[in-house]
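The structure's right below; bear with me while I get my questions together.
Only one protein chain is missing from this complex, and each of the others stays in its spot.
Presenting subunit A:
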Amino acid sequence: MSEKTAHGAPDSPAPRGRARRKKATALGGGDKLVLGLMLGIPTLIHLLLVWVPTLGSVALSFGSWDGIGGFEDIKWVGFQNYVDIFTSYPRFWPAFRHNVIWLVFLMVLPTVAGLFLAVLLDRKLRFGRIYQSALYLPMVLSLALVGFIWQLIYQPEQGLLNSILGTTENNPTNWLGDPDINLYAVLVAAAWRHTGYIMLLYLAGLKSVDPALKEAASLDGANAFQTFTRVTFPVLKPVNIVVFVVTVIESLRAFDIVYIINKGRNGLELLSVLVTDNIIGESSRIGWGSALAVILLLISLSVIITYLYQEFSKENRA
(Lines give C-alpha, C1' and ligand atoms only; values in the text may rest on other atoms or scores of the structure.)
Protein backbone atom coordinates (compact mmCIF):
# COMPACT_ATOMS: atom_id res chain seq x y z
CA MET A 1 0.00 0.00 0.00
CA SER A 2 2.68 2.44 1.03
CA GLU A 3 4.37 2.19 -2.32
CA LYS A 4 1.29 2.88 -4.42
CA THR A 5 0.05 5.82 -2.38
CA ALA A 6 3.52 7.26 -2.17
CA HIS A 7 3.47 7.58 -5.93
CA GLY A 8 0.19 9.39 -5.97
CA ALA A 9 0.45 11.52 -2.86
CA PRO A 10 3.02 14.32 -3.42
CA ASP A 11 1.62 16.11 -6.45
CA SER A 12 -2.10 15.61 -5.98
CA PRO A 13 -4.48 17.93 -4.22
CA ALA A 14 -7.11 15.17 -4.09
CA PRO A 15 -4.95 12.25 -3.04
CA ARG A 16 -7.65 9.65 -2.89
CA GLY A 17 -8.93 10.03 -6.44
CA ARG A 18 -5.45 10.36 -7.88
CA ALA A 19 -4.14 7.35 -6.05
CA ARG A 20 -6.95 5.26 -7.37
CA ARG A 21 -6.31 6.40 -10.92
CA LYS A 22 -2.60 5.77 -10.48
CA LYS A 23 -3.26 2.27 -9.32
CA ALA A 24 -5.50 1.69 -12.27
CA THR A 25 -2.89 2.85 -14.74
CA ALA A 26 -0.18 0.94 -12.91
CA LEU A 27 -2.18 -2.21 -13.38
CA GLY A 28 -3.61 -1.59 -16.81
CA GLY A 29 -7.09 -2.49 -17.96
CA GLY A 30 -6.45 -6.14 -18.81
CA ASP A 31 -4.51 -6.76 -15.64
CA LYS A 32 -7.21 -5.15 -13.59
CA LEU A 33 -9.82 -7.40 -15.12
CA VAL A 34 -7.68 -10.50 -14.61
CA LEU A 35 -6.98 -9.63 -11.03
CA GLY A 36 -10.64 -8.91 -10.45
CA LEU A 37 -11.56 -12.33 -11.77
CA MET A 38 -8.80 -14.04 -9.79
CA LEU A 39 -10.13 -12.56 -6.59
CA GLY A 40 -13.78 -12.39 -7.57
CA ILE A 41 -14.57 -15.93 -8.71
CA PRO A 42 -13.30 -17.73 -5.60
CA THR A 43 -14.87 -15.09 -3.35
CA LEU A 44 -18.21 -15.48 -5.09
CA ILE A 45 -18.12 -19.26 -4.76
CA HIS A 46 -17.25 -18.99 -1.10
CA LEU A 47 -19.89 -16.37 -0.39
CA LEU A 48 -22.61 -18.15 -2.32
CA LEU A 49 -22.05 -21.60 -0.85
CA VAL A 50 -20.88 -20.78 2.68
CA TRP A 51 -22.07 -17.39 3.82
CA VAL A 52 -25.36 -17.16 1.95
CA PRO A 53 -26.49 -20.47 3.48
CA THR A 54 -25.29 -19.26 6.88
CA LEU A 55 -27.51 -16.23 6.59
CA GLY A 56 -30.17 -18.55 5.21
CA SER A 57 -30.01 -20.58 8.40
CA VAL A 58 -30.56 -17.45 10.43
CA ALA A 59 -33.54 -16.38 8.30
CA LEU A 60 -35.16 -19.81 8.14
CA SER A 61 -34.80 -20.25 11.89
CA PHE A 62 -37.61 -17.73 12.34
CA GLY A 63 -39.99 -19.69 10.16
CA SER A 64 -41.98 -22.85 10.25
CA TRP A 65 -41.67 -24.91 7.10
CA ASP A 66 -41.82 -28.58 6.29
CA GLY A 67 -39.69 -28.03 3.21
CA ILE A 68 -42.52 -28.81 0.81
CA GLY A 69 -43.54 -26.17 -1.68
CA GLY A 70 -41.84 -22.84 -2.21
CA PHE A 71 -40.63 -20.13 0.10
CA GLU A 72 -44.10 -18.59 0.13
CA ASP A 73 -45.26 -21.55 2.22
CA ILE A 74 -43.06 -20.51 5.11
CA LYS A 75 -44.98 -19.34 8.15
CA TRP A 76 -42.98 -16.79 10.09
CA VAL A 77 -43.10 -17.57 13.77
CA GLY A 78 -40.49 -15.28 15.31
CA PHE A 79 -38.51 -16.89 18.08
CA GLN A 80 -40.97 -19.74 18.52
CA ASN A 81 -38.52 -22.38 17.25
CA TYR A 82 -35.94 -21.30 19.80
CA VAL A 83 -38.45 -21.24 22.62
CA ASP A 84 -39.66 -24.73 21.70
CA ILE A 85 -36.13 -26.07 21.40
CA PHE A 86 -35.12 -24.76 24.81
CA THR A 87 -38.29 -25.69 26.64
CA SER A 88 -39.97 -28.69 25.07
CA TYR A 89 -37.59 -30.56 22.80
CA PRO A 90 -36.49 -33.63 24.73
CA ARG A 91 -33.42 -34.32 22.60
CA PHE A 92 -31.93 -30.83 22.81
CA TRP A 93 -30.49 -30.66 26.30
CA PRO A 94 -29.00 -34.18 26.21
CA ALA A 95 -27.36 -33.31 22.88
CA PHE A 96 -26.12 -30.03 24.27
CA ARG A 97 -24.75 -31.78 27.33
CA HIS A 98 -23.01 -34.39 25.16
CA ASN A 99 -21.37 -31.66 23.09
CA VAL A 100 -20.11 -30.01 26.26
CA ILE A 101 -18.77 -33.34 27.56
CA TRP A 102 -17.20 -33.92 24.16
CA LEU A 103 -15.49 -30.55 24.30
CA VAL A 104 -14.25 -30.91 27.86
CA PHE A 105 -13.01 -34.43 27.24
CA LEU A 106 -11.09 -33.46 24.09
CA MET A 107 -9.82 -30.32 25.75
CA VAL A 108 -8.35 -32.27 28.64
CA LEU A 109 -7.19 -35.71 27.57
CA PRO A 110 -5.76 -35.29 24.04
CA THR A 111 -4.42 -31.84 24.82
CA VAL A 112 -2.53 -32.93 27.91
CA ALA A 113 -1.38 -36.17 26.29
CA GLY A 114 -0.44 -34.41 23.07
CA LEU A 115 1.54 -31.72 24.85
CA PHE A 116 3.25 -34.29 27.03
CA LEU A 117 4.26 -36.43 24.05
CA ALA A 118 5.42 -33.37 22.14
CA VAL A 119 7.67 -32.35 25.03
CA LEU A 120 9.08 -35.88 25.21
CA LEU A 121 9.76 -35.95 21.49
CA ASP A 122 11.14 -32.44 21.19
CA ARG A 123 14.76 -33.50 21.55
CA LYS A 124 17.41 -35.35 19.65
CA LEU A 125 16.14 -38.85 20.09
CA ARG A 126 16.95 -42.07 18.33
CA PHE A 127 13.82 -43.37 16.51
CA GLY A 128 12.17 -40.02 17.24
CA ARG A 129 10.68 -39.83 13.74
CA ILE A 130 9.30 -43.34 13.98
CA TYR A 131 7.63 -42.59 17.30
CA GLN A 132 6.12 -39.44 15.86
CA SER A 133 4.76 -41.23 12.80
CA ALA A 134 3.18 -43.98 14.85
CA LEU A 135 1.57 -41.46 17.18
CA TYR A 136 -0.08 -39.36 14.54
CA LEU A 137 -0.94 -42.15 12.14
CA PRO A 138 -4.59 -42.34 13.36
CA MET A 139 -5.25 -38.80 12.23
CA VAL A 140 -5.19 -39.71 8.54
CA LEU A 141 -8.21 -41.95 9.10
CA SER A 142 -11.66 -40.49 8.77
CA LEU A 143 -13.77 -40.34 11.91
CA ALA A 144 -16.27 -42.58 10.17
CA LEU A 145 -13.59 -45.19 9.70
CA VAL A 146 -12.44 -44.73 13.28
CA GLY A 147 -15.97 -45.65 14.29
CA PHE A 148 -15.76 -48.79 12.19
CA ILE A 149 -12.39 -49.86 13.52
CA TRP A 150 -13.28 -49.26 17.14
CA GLN A 151 -16.45 -51.28 16.84
CA LEU A 152 -14.18 -54.28 16.50
CA ILE A 153 -12.78 -53.40 19.90
CA TYR A 154 -16.01 -52.52 21.66
CA GLN A 155 -18.19 -55.42 20.59
CA PRO A 156 -19.70 -57.12 23.62
CA GLU A 157 -18.95 -60.76 22.83
CA GLN A 158 -16.16 -60.66 20.32
CA GLY A 159 -14.47 -57.33 20.97
CA LEU A 160 -10.90 -56.91 22.06
CA LEU A 161 -11.69 -54.91 25.16
CA ASN A 162 -14.00 -57.39 26.82
CA SER A 163 -11.62 -60.20 25.83
CA ILE A 164 -8.76 -58.50 27.60
CA LEU A 165 -10.91 -57.73 30.62
CA GLY A 166 -12.22 -61.30 30.62
CA THR A 167 -15.81 -60.10 30.57
CA THR A 168 -17.04 -61.68 27.35
CA GLU A 169 -19.07 -64.33 29.19
CA ASN A 170 -22.36 -63.76 30.99
CA ASN A 171 -23.63 -60.25 30.52
CA PRO A 172 -20.66 -58.62 28.83
CA THR A 173 -20.35 -54.83 28.92
CA ASN A 174 -22.03 -53.35 25.87
CA TRP A 175 -19.62 -50.46 25.40
CA LEU A 176 -21.45 -48.83 22.51
CA GLY A 177 -24.99 -49.90 23.41
CA ASP A 178 -25.21 -48.81 27.01
CA PRO A 179 -26.30 -45.15 27.03
CA ASP A 180 -24.49 -44.52 30.30
CA ILE A 181 -21.06 -45.30 28.94
CA ASN A 182 -21.20 -45.23 25.16
CA LEU A 183 -20.43 -41.54 24.91
CA TYR A 184 -17.17 -42.08 26.77
CA ALA A 185 -16.32 -45.14 24.73
CA VAL A 186 -16.76 -43.07 21.58
CA LEU A 187 -14.76 -40.23 23.09
CA VAL A 188 -11.81 -42.51 23.72
CA ALA A 189 -11.87 -43.42 20.04
CA ALA A 190 -12.16 -39.76 19.04
CA ALA A 191 -9.34 -38.83 21.41
CA TRP A 192 -7.23 -41.59 19.91
CA ARG A 193 -7.38 -39.76 16.60
CA HIS A 194 -7.15 -36.25 18.04
CA THR A 195 -4.07 -36.70 20.24
CA GLY A 196 -1.63 -37.10 17.36
CA TYR A 197 -2.87 -33.88 15.80
CA ILE A 198 -2.40 -31.93 19.01
CA MET A 199 1.04 -33.46 19.44
CA LEU A 200 2.02 -32.28 15.97
CA LEU A 201 0.82 -28.76 16.62
CA TYR A 202 2.75 -28.56 19.85
CA LEU A 203 5.85 -30.11 18.32
CA ALA A 204 5.87 -27.41 15.68
CA GLY A 205 5.39 -24.82 18.38
CA LEU A 206 8.18 -26.20 20.53
CA LYS A 207 10.57 -26.09 17.59
CA SER A 208 10.11 -22.36 17.46
CA VAL A 209 11.10 -21.92 21.09
CA ASP A 210 14.55 -20.38 21.21
CA PRO A 211 16.92 -22.97 22.75
CA ALA A 212 18.98 -20.12 24.20
CA LEU A 213 16.04 -19.28 26.46
CA LYS A 214 15.92 -22.76 27.89
CA GLU A 215 19.68 -22.84 28.26
CA ALA A 216 19.63 -19.56 30.15
CA ALA A 217 16.93 -20.88 32.44
CA SER A 218 18.83 -24.03 33.25
CA LEU A 219 22.01 -22.03 33.81
CA ASP A 220 20.04 -20.00 36.34
CA GLY A 221 19.27 -23.23 38.14
CA ALA A 222 15.75 -23.97 36.90
CA ASN A 223 14.87 -27.66 36.70
CA ALA A 224 13.20 -29.18 33.67
CA PHE A 225 9.70 -28.67 35.03
CA GLN A 226 10.32 -25.04 35.94
CA THR A 227 11.90 -24.38 32.57
CA PHE A 228 8.81 -25.78 30.93
CA THR A 229 6.20 -23.91 32.95
CA ARG A 230 8.06 -20.60 33.15
CA VAL A 231 9.87 -20.42 29.84
CA THR A 232 8.48 -22.82 27.26
CA PHE A 233 4.78 -22.79 27.98
CA PRO A 234 4.33 -18.99 27.82
CA VAL A 235 6.04 -18.98 24.41
CA LEU A 236 3.50 -21.58 23.26
CA LYS A 237 0.57 -19.21 23.70
CA PRO A 238 -0.22 -18.92 19.97
CA VAL A 239 -0.21 -22.72 19.66
CA ASN A 240 -2.46 -23.01 22.69
CA ILE A 241 -4.97 -20.78 20.98
CA VAL A 242 -4.82 -22.83 17.79
CA VAL A 243 -5.29 -26.02 19.82
CA PHE A 244 -8.23 -24.44 21.63
CA VAL A 245 -9.90 -23.37 18.39
CA VAL A 246 -9.26 -26.68 16.65
CA THR A 247 -10.69 -28.59 19.61
CA VAL A 248 -13.82 -26.48 19.95
CA ILE A 249 -14.56 -26.62 16.24
CA GLU A 250 -13.86 -30.35 16.16
CA SER A 251 -16.25 -30.87 19.06
CA LEU A 252 -19.00 -28.89 17.38
CA ARG A 253 -18.47 -30.73 14.10
CA ALA A 254 -18.41 -34.18 15.69
CA PHE A 255 -20.87 -36.25 13.72
CA ASP A 256 -19.42 -39.01 11.54
CA ILE A 257 -18.38 -41.33 14.32
CA VAL A 258 -21.67 -41.35 16.20
CA TYR A 259 -23.62 -41.55 12.97
CA ILE A 260 -21.67 -44.62 11.92
CA ILE A 261 -22.16 -46.27 15.29
CA ASN A 262 -25.89 -45.79 15.85
CA LYS A 263 -27.03 -42.74 13.88
CA GLY A 264 -26.56 -40.61 16.98
CA ARG A 265 -29.22 -42.06 19.21
CA ASN A 266 -29.46 -43.77 22.55
CA GLY A 267 -26.90 -41.73 24.46
CA LEU A 268 -24.96 -40.46 21.47
CA GLU A 269 -27.12 -37.46 20.54
CA LEU A 270 -25.17 -34.41 19.40
CA LEU A 271 -26.32 -31.03 18.11
CA SER A 272 -24.90 -31.85 14.69
CA VAL A 273 -27.01 -35.00 14.59
CA LEU A 274 -30.18 -33.09 15.43
CA VAL A 275 -29.54 -30.65 12.60
CA THR A 276 -28.80 -33.38 10.10
CA ASP A 277 -31.88 -35.36 11.13
CA ASN A 278 -33.98 -32.53 9.76
CA ILE A 279 -32.62 -33.12 6.28
CA ILE A 280 -31.95 -36.81 5.92
CA GLY A 281 -33.78 -38.11 8.95
CA GLU A 282 -37.46 -38.81 9.33
CA SER A 283 -38.49 -35.35 10.48
CA SER A 284 -38.15 -32.55 7.97
CA ARG A 285 -38.64 -29.35 9.87
CA ILE A 286 -36.51 -26.79 8.12
CA GLY A 287 -37.10 -23.91 10.53
CA TRP A 288 -36.43 -26.13 13.49
CA GLY A 289 -33.20 -27.51 12.02
CA SER A 290 -32.10 -23.99 11.13
CA ALA A 291 -32.67 -22.74 14.66
CA LEU A 292 -30.44 -25.56 15.91
CA ALA A 293 -27.88 -24.58 13.30
CA VAL A 294 -27.96 -20.98 14.49
CA ILE A 295 -27.25 -22.14 18.04
CA LEU A 296 -24.21 -23.98 16.68
CA LEU A 297 -23.28 -20.88 14.69
CA LEU A 298 -23.37 -18.61 17.72
CA ILE A 299 -21.20 -20.94 19.78
CA SER A 300 -18.67 -21.36 16.99
CA LEU A 301 -18.61 -17.66 16.10
CA SER A 302 -17.53 -16.73 19.59
CA VAL A 303 -14.52 -18.98 19.18
CA ILE A 304 -13.87 -17.99 15.57
CA ILE A 305 -13.85 -14.30 16.42
CA THR A 306 -11.41 -14.89 19.27
CA TYR A 307 -9.17 -16.71 16.86
CA LEU A 308 -9.40 -14.11 14.10
CA TYR A 309 -8.61 -11.39 16.60
CA GLN A 310 -5.50 -13.22 17.79
CA GLU A 311 -4.36 -14.23 14.33
CA PHE A 312 -4.86 -11.00 12.45
CA SER A 313 -3.97 -8.51 15.13
CA LYS A 314 -0.60 -10.26 15.28
CA GLU A 315 -0.36 -9.77 11.54
CA ASN A 316 -0.98 -6.08 11.78
CA ARG A 317 1.71 -5.63 14.38
CA ALA A 318 4.27 -7.49 12.32
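Assume a contact is a pair of C-beta atoms (placed from the backbone, for glycine too) under 8 Å apart; a residue touches a chain by one contact, two chains touch by 3 or more; residues count from 1.
Quick note on the criterion: contacts and distances are computed from a predicted model.
Here one chain is missing from view; checked against "Carbon monoxide dehydrogenase medium subunit", "Glycine cleavage system H protein", "Carbohydrate ABC transporter permease" or "ATP-binding cassette domain-containing protein", UniProt names that protein "Carbohydrate ABC transporter permease".
Of the candidate positions A:Ile85, A:Leu143, A:Ala217 or A:Leu268, contact with the hidden chain is made by A:Leu143. Residues 1-4, 27-28, 30-31, 34-35, 38-39, 41-43, 45-54, 56-57, 60, 67, 117, 120-121, 124-127, 130-131, 133-138, 140-145, 148-153, 155, 158-160, 163-164, 168, 189, 192, 195-197, 200-201, 203-205, 208, 238-239, 242, 245, 249, 252-253, 255-256, 259-260, 271-272, 275-276, 278-280, 286, 289-290, 292-294, 296-297, 300-301, 303-305, 307-308, 311-312, 315-316 of subunit A touch the missing chain (whole complex, contact as defined above).
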